[in-house]
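The complex appears here minus one protein chain, its other protein chains still in place.
Should a chain be cited, it is by its letter among A and B, assigned in written order, with residues numbered from 1 in that chain.
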Amino acid sequence: MIEVVKDQEEVETFGLMPRAMHAVASALGPGSGRWFIVAGGIIIGFIVVMSLLAPLISPYDPTTLFVGPDNSPPNAKFPLGTDQYGRDMLSRIIWGGRFMLTVAVMAVLLCLAIGVPIGLASAYRGGTVDKVVSLVMDSMYAFPSLVLAIVIIGVFGVNAINEAIAIAVVYVPSYYRVIRSQVLTIKELPYVEGAKSIGSKSRHILGSYILPNILPSVVVVATINFADSILTTAGLDFIGLGRLDLPDWGVDLYYGRAALPIGAWWIILFSGTMIVLSALGFGLISEGLAERRGRE
Amino acid sequence: MVELLKVEDLTVEYRTRRATIRAVNAVSFTLSKGSTLGVVGESGSGKSTLGHAITRLVDPPGIVTGGHIYFDGTNLLSLGAEEMRKVRGKRIAMVFQDPMSSLSPVKKVGAHFVEYIREHDPAVSADEALNTARMIFEDLGMENSRVDDYPHQFSGGMRQRVMIGLAIALEPELIIADEPTTALDVVVEAQILELLRELKKKYSVSMMLITHNMGVVAETADRIAVMYAGKIMELSSADGLYSHPMNPYTEALLGSIPNILVNDQVLKSIPGTPPDMAALPPGCPFSPRCPFVFDRCRVEDPPLKKVEGDTYTACHLHG
Partner (left out) sequence: MTLRTYILTRIALTLPMLLFLLSLVFLVMRILPGNPVLLRFEKNANPALIAEYTHRLGLDLPLWQQYVNYLTGLLHGNLGQSMVTFDPVANQILSRFPATLELTIGAFIVAAVVGLVFGSTAARRAGGKTDGTVKVYGILIYAFPIFFLGMMLQLVFGIWLRWLPIAGRMPAGLIPAGLNLGSVHIQTGLYTVDSLLAGNIREFFQAIEYLLLPCLTLGLVISGVFVRMTRSNMLETMKMEFVTAARARGLKDDTVVYGYALRNALLPIVTIMGLQFALLLGGAILTETEFNILGVGSYLVDRINFRDYTAVQGTVVFLAILISMVSLLVDVIYAYLDPRIRL
């Protein structure tokens, strides 16, 4: 992905769309890691579509109590059974991913909006600023994400944006690290030196040379970010810091715990499996992408 | 002259997503018992891969795709993994370039010997094996108490002695030395080469010496094979090679060695750049840089052919 620029216009007109399409095409093309990306993509695609179509395909309203008998195992009328409050599990499964996915998307966007500029600026500038920011980021990097999330949610209340913020706060250091190590390498490369010598502005260098080259690794981090975000949301739900009023796979597990002694496995298994699938899907994509890059 | 090693049309390819690279291209030569064959070439000429291929240690994505390797009559390529393992170390030993990284840092040097000796002959006890190691150390001019030291406690030259010690410990028939002195300074290099010569005499072991240094082979080898882009360009006796090179590449190599006796010389190099192994030109791989090139060279890749007596060359000019 090294582009020798003959004049500035050439780079500017190299639009974002064709580049994005090229990236997707090469991700799906033959080569190592392809299976992972495709499999992960199918899983995530399925979940996203299911979540989007929920109002249309869900047999019952997932929050209505006692549409059926309580604690009934899977049967013809309720294919995935009902929970302690008589709610249809199938409907809850279909609706259950929306909140988590929303939070995940918000978290990733926040991370990108905050982490990428900070990483680029700090690594490119260097000097004391870089050292201080690195110190701050290193301190936060080692801290368990769940603890910080618990504190933020516990203090500021449970809603999607707070969860997204909590997850973003913990994840920005990961983006920072990856971006920084890449920028440090790239900024020493001859073509950057060349650009500087013809008087290109820093902003231009960062935008046209460095940014496109760090994007692949940022995408890898973003996919892991998605996966971790889903798991963190689930974790918060389980502790009791979730939106108990919404249909959500993690909340199902929170309630499902009480059902354990009576052996009502259907309240737990399906919701848990959906969480695993979501995290798995993103995990597979991330592994596939990483493998591709490694095999260059 | 008994043939110990006969390599016929050996081809080794590296298959990656981008391209397939032929690191060793239909290479053929023989090595007589008790003699030393020097294999010279630039980096990327395939000489190191050749050495690894003979002991079947080529790592993926590399793969042997053709040819035969006859060692004492047996085709090594047809052996099962377990049988080959028994040949390695016992009948054919290897010495590697970087003595620093060829020994396990967390293992005592003596332990390397013990494990090795006992692997090929379980009847030997640990004590006996350690004693053998001690004797070898003395033979190589090191204190025998040093078998209890760790690799990083040795200097580069001494580590290479240890490597050589390991190579001769089981008195193999063939030693393949892959750039054994490249990582050493000239003084130590001379000592190691001297050591190799003595060992050759003492244990009458045959040797394949792989190096990029024309000077090293001149002293040590009986016959020399010159490699370029995976091919053998010339194969002849050491004396013959230096006095009557039969290949433009050999000439160019010899020509680029500075003459210590001449003042104010302009350093001659070979014009052009080493070949891109993923995109070799048709015909002779040296054709883009050869001063004697003509049309046929660019179209037809010359095979290695006998010129006279024991000399072979792959060149349309001479063949």
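Going forward, a residue touches a chain if its C-beta (ideal position, glycine included) is under 8 Å from a C-beta of that chain, and two chains touch if they have at least 3 such contacts.
These figures come from a predicted structure and were not determined experimentally.
**Q** Thinking of the whole complex, not just what is shown, which of B:40, B:93 or B:184 touches the missing chain?
**A** B:93
**Q** Which positions on chain A touch the chain that was left off?
**A** 135-136, 138-140, 142-147, 150-152, 154-156, 227, 231, 234-235, 238-241, 250, 253, 256-257, 260-261, 263, 265, 268-269, 272, 275-280, 283-284, 287
**Q** Since one chain isn't shown, list which residues of chain B touch it in the complete complex.
**A** Given the touch definition above, chain B has residues 52, 55, 57, 59-60, 85-90, 93-94, 96-98, 101-107, 115-116, 119-120, 150, 152-153, 163, 166 touching the missing chain.
Note that only the chains that are shown with their structure count from here on.
**Q** Once you find the CA centre of chain A and the CA centre of chain B, what distance in Å lies between them?
**A** Once rounded, the distance between the two centres reads 52 Å.
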